[in-house]
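With one protein chain held back, the other chains of the complex are shown just where they sit.
Coming up: chain A.
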């Protein structure tokens, strides 16, 4: 199956794009395929020490004492730290990537103070001359615990008599603390509009269901790592795998109580993040160990079980949805109740989930309540469209059921209710130029939607087709970049966005397009917190948008400077110089960008420019997916036969990387839908902390995923960009659930829809 690509027809100033829309070769490609690219694990420094973390064997316990004396005496051990070495951080909140961070909690998550709150919570760390000595030293640390009862799911945690994780936590009820009762409910928020009672009274059909979803992990292949040198002059340098070097710098500054200017964060190549590589875990420990070991560099990296046990997965949840619709297909009322597990510290993506759940539809009577609840699991962190997949699983299942009850085609039903530019979302904002209906059209017109389902391979096999839609906010944010114009006609381009999805290429393309020069003549490089201006992290689907905007303005700055140089050359006013692509002209005089570069020395000397922007104007992404499944009704196993995803991307700068994002999002969504889950025993031990038993899909579990690129340009962006990376993970679970229903007649209301849960739903066990 070859992907259907909508040809890039859009124009700027009446001219077709030269670079944008091409499938150019990525500048980091050769290094990556030859193994030369430098990842965190490749950092080797003179005098390097190796650090390891001692982790809690309990889900919930009070630390009574820690005795590190035997570990300290082990030859080769250079430093041991515990919570005592970490001065408590301030109880204040800042934005981090797409979520927010409370420094006090972040600090306690990095290294436990008086309590451990999940299996795998760090309690001590060691630096030694070899990794084996460090491992041995961990075994010599004696920790006395008073084990406390754990609370392992959101409904239990919300009960009045639940064990309390954080004694000082009080519920923020619609923004205000109204009770002094200790609780696990960090917050209750609400969006409401219209009158639910009126809406439900008007409905001809009403569907009401409760959904349960399990904890899942991003599953990036590269484990967390970090190397830190706390130099004798007080300067700290950190080499790490991060989506947000500046976020890290600020987090380290708060946790270590060191001014920002004393910290340099160098982002290495990254082996996946999906939101999970925003928070700090090892970096502050490596820094403290470096300080304590006499300013030697300390390198740390996690094993896979540590990644699964102790880095932020995304929330398990319970979601209740009630919706009503009229016979003519109009949704008259929609109500949702969402309770998300935050893990050990407040900060689940329930707020995002509340916004996602009904976002594709125009609703007059709506109420959405959301609860952020702590439980004895690792602190939830961002994961690709945080909180979106589970919310859409609930919302889009109910939408499908309403369509079915009304005897309507699921796409027709959605089109009747589809949100458009100017409609107000349940969570407040008014939509700009979104392309939701265009994605519905794309799927409705696609051959997949009309192809007959394949014949089942055996009598116990059932096949079915499901549809679901999804929404994601998209973020704009702050971006800086700088450039050096070289005498040979090339531009060295320094940007500050960790390149996860091919953004070095797409940003360089936008700079080349702006300058009218060849893509190959732009030499992009990702800088660090010391070498380039501030950048928000690579997250929230913002990089191609925000950093792309910076690339455009950087290009405009270069053009302005180049006009000055041409003006000097020709002794004419700069303002009168005309620029067409890479040609600068004045009357009969013409000179190309490249030729002008050769004359830099004689027109004023070297040239460099930089820009720093706080960009605005992101527009949400919407998507419609269709999937065919085969269900083995004897074993409960679901096979994905065919998958097609249509998405409004605004503009596909580099279509291959747009498709890559769609493929990746769908693949992760399929994993979440079918087999991924955290499996805890009753005492709160994570039992499947390996990629053998945490079942992400393998290549053999995925079909060809056809990405249908729909381009409804964003008028706020010079090239029409909308964010792309996150929305494709939103619809898959719902689409698959709807397909399972069409195949078997059974509505799945739990994630994952693994063989056990499907057998249960089918009444076979």
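Heads up, the rule we're going with is that a residue touches a chain if its C-beta (ideal position, glycine included) is under 8 Å from a C-beta of that chain, and two chains touch if they have at least 3 such contacts; residues count from 1.
Basically, contacts and distances are computed from a predicted model.
S.K.: Would you mind picking the UniProt name of the chain not drawn here, from "Putative Electron transfer flavoprotein subunit alpha", "Acetolactate synthase small subunit", "Carbon monoxide dehydrogenase" or "Cell division ATP-binding protein FtsE"?
M.R.: In UniProt, the chain that is not shown appears as "Carbon monoxide dehydrogenase".
S.K.: Considering the whole complex, which of A:697, A:713 or A:728 touches the chain not shown?
M.R.: A:697
S.K.: Among A:260, A:687 or A:704, which one touches the chain that has been omitted from the display?
M.R.: A:687
S.K.: On chain A, where is the contact patch with the chain that was removed from view?
M.R.: Against the missing chain, chain A presents residues 132, 135, 634-637, 639, 674-675, 679, 687-688, 691-693, 695, 697-698, 700-701, 754-756, 759, 764-765.
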